[in-house]
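The following block contains the structure, expressed as structure tokens.
The complex appears here without one of its protein chains, the remainder shown in place.
== chain A ==
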Amino acid sequence: MSSTDTLPLPLPHSRNLAARSLRWRQAVLARLRDSALALLLPAAIVLLWHLAARHGWVAAQILPAPEQVALTLFELWDSGELWANLSISLGRVAWGFSAALLIGTALGVAMGLSKTAEAYLYPSFKALSEIPVLGWIPLLIMLVGIGEAMKILIIAKAAAVPITINTQQGIRNIPANFLEVARVYRFTPRQLWLKVVFPASLPSLFNGLRYGLTNAWLSLVTVELLASSEGIGYQMVWGRQLFQLDVVMACMVVIGLVGLAIDRLLQLAETFLLRWRRSAF
């Protein structure tokens, strides 16, 4: 290994083009290998599924073949039905998650900054958050009806819990050392927030966002399965009622893929925004 490979600093004068392009190629290869490994397990499951359907290990009405599910998926997409339902679901998640972002951040900041606020709020918050999404639905249907408000409230509750907790932890865990540096240089409250509090708690805030959005997506499907007349969850119920399990499974595939896509997007944003953390911890 040449000395340029181990130099900790990518300084302009240490830039070795050949070594850099080699490293770049190695990184691409490593990425491809990881993607291939990630696809191995799903491929094996699809193969097993295919064999099970083909040899009739499970009745075809109960377990449609993967080819059938894929065909249904394309048909649902082509007819516009899938997108119509998916866009309604995504809209609900967007509203619920936005509400959770406002409430969760406000609560988390209040409890992170002030021990008094924490003493007032935390036990109630914790108790309420321990009641799962399913437990809220009967009461909320009575209170606000079965319409959009109920679904958005459920999603907001599911997402607000991790956002609140991670915001609180992020602010609580800012090293006192950094706050002293800010005092030495006489930071104004605005500078303190922008230059210290926000960047120092950003990793934790991002954790909250990721868990929050995952929770929002999961509880959306739950609430749509139970009480809805449109949306991706409803489409699943509809498929089950008509005993079209290919529709049910197509919906499951879509739900899984959308959830994965949401998580990956946030992960990308996190890697970009927190690049100063690279190999630091």
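Quick note on the criterion: a residue touches a chain if its C-beta (ideal position, glycine included) is under 8 Å from a C-beta of that chain, and two chains touch if they have at least 3 such contacts; residues count from 1.
Throughout what follows, contacts and distances are computed from a predicted model.
A.B. asks: Missing chain, UniProt name, options "Thiol reductant ABC exporter, CydD subunit", "Phenol hydroxylase P2 protein", "Peptidase M16" or "Sulfonate transport system ATP-binding protein": which is it?
C.D. replies: Spelling it out: the chain absent from the display is recorded in UniProt as "Sulfonate transport system ATP-binding protein".
A.B. asks: Identify the residue among A:V46, A:A99, A:L113 or A:L202 that touches the chain left out of the display.
C.D. replies: Within the whole complex, the residue contacting the unshown chain is A:L202.
A.B. asks: Where the complex has a chain not shown, which of A:W49, A:W77, A:Y122 or A:F178 is the residue touching it?
C.D. replies: Of the listed residues, the one touching the omitted chain is A:F178.
A.B. asks: From the list A:Q26, A:S87, A:N173 or A:Q191, which touches the chain that is not on show?
C.D. replies: Of the listed residues, the one touching the omitted chain is A:Q191.
A.B. asks: Determine and list the chain A residues touching the chain excluded from the picture.
C.D. replies: So the residues of chain A touching the missing chain come out as 8-9, 11-13, 177-178, 180-181, 183-188, 191, 195-196, 199-200, 202, 274, 276-280.
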